[in-house]
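Up next, chain A:
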Amino acid sequence: MKETWQIVLAGEGGQGLIVAGIILAEAASIFEGKFAIQTQSYGIATRGGSSSAEVVISEKEIIYESVEEPDLVLALTTDAYEQYAGALDKNAVLIYDAGLVDTTKIEKVTAKTYGIPFTDLARELGKVTVANIVSLGTIARLSDAVKIDSMEKAVLKRFGGSAAELNKKAFRLGIEFAENDSMQ
Partner candidate 1 sequence: MNGQESSKVFMQGNAAIAEGAVAAGARFYAGYPITPSSEVAELASQKMLETGGVYVQMEDELGSIAAVIGAALTGKKAFTATSGPGFSLMQENLGVAILGEVPCVVVNVQRSGPSTGLATKPAQADVMQACWGRHGDQLVIVLTPASVQECFDLTVTAFNLSEQFRVPVILLADEIVGHMREAITLPRPEELKVVNRKKPDCAAEKYLPFSPSSDGVPPLASFGSDYIFHITSSMHGESGYSQNDPANAGEKIKRLFSKIEDRLDEFVLYKHYYDLQEDLDLLIITFGCTTRPARAAAMRVGDKKIGVLQLITMWPFPDKIVAQAAAKTRAILVPELNLGQVIREVERVAGKQTPVYGLHKSNGEGFKPSEIIARIEEVTK
Partner candidate 2 sequence: MSEQNASWKEYIKESMLPQMWCSGCGNGIVLGALARAMAKLNLEKNKVVVVTGIGCWGKADDYFTCSALHGTHGRALAFATGVKAANPELDVIVLMGDGDGVTIGGNHLIHAARRNIDLTVVLLNNNNYGMTGGQASALTPLGMVTSTTKYGNPERDLDICSLVDAAGANYVARGTVYHVPQLDKLISDGINKKGFSFIEALSPCPTHFGRRNKLGDAVKMVKTLKENAVNVNSSQAQEGDLKEGSFLIGKLAERYDDDFNTAYEKIRQKIKTK
Partner candidate 3 sequence: MAQIKVDLKRCKSCGICIAFCPKNVYAVNKEGGPVIAQPELCSKCNLCVMRCPDFALELEV
């Protein structure tokens, strides 16, 4: 088990990356008692334009708040994929949206890579905006940064009430696809 996880959720404004980052960090800090910090980078527009959330999760106090060498990257746009894919080492995990990302430009990727069509899956669930929650399921399954159980609690804390069922479904779907994908 890694002591510290440095995670980047990258894509564009409107994809819910910052919310996903908050859920991830909250799962770690509130539901597991770890240390976690979430930071973000965003442009001037709420939708469109690059957007990313960074989450550092650790067993011990986090001194520097930002990601220096990512252990896990979620890329929801081609731009985000191209920014990180080539630079990650073989121990890192790269997860991208297989329905949105064009991977052809980056020839050599050494990280453990998983392509899952988060946005298409979300669309099938009836709401494209839950793609971020699908991806959280995948992240929970493919890393030990947080336990699946804590992440689910954090998802439901944020999206309770009428939205709970859909988000739970989205989360579970992300886990399921991660399992299938890792078995391939």
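Please note the rule applied: a residue touches a chain if its C-beta (ideal position, glycine included) is under 8 Å from a C-beta of that chain, and two chains touch if they have at least 3 such contacts; residues count from 1.
On the choice of candidates, all candidates are chains of the complex that A comes from, given by their letters.
Quick caveat, the model's predicted, so the values are computed rather than measured.
Q: Which candidate, 1, 2 or 3, sits against chain A in this complex?
A: 1
Q: So in the complex, the part of chain A that touches candidate 1 is made up of which residues?
A: Residue list for chain A touching candidate 1: 22, 25-26, 29-30, 35-40, 42-44, 62-66, 68.
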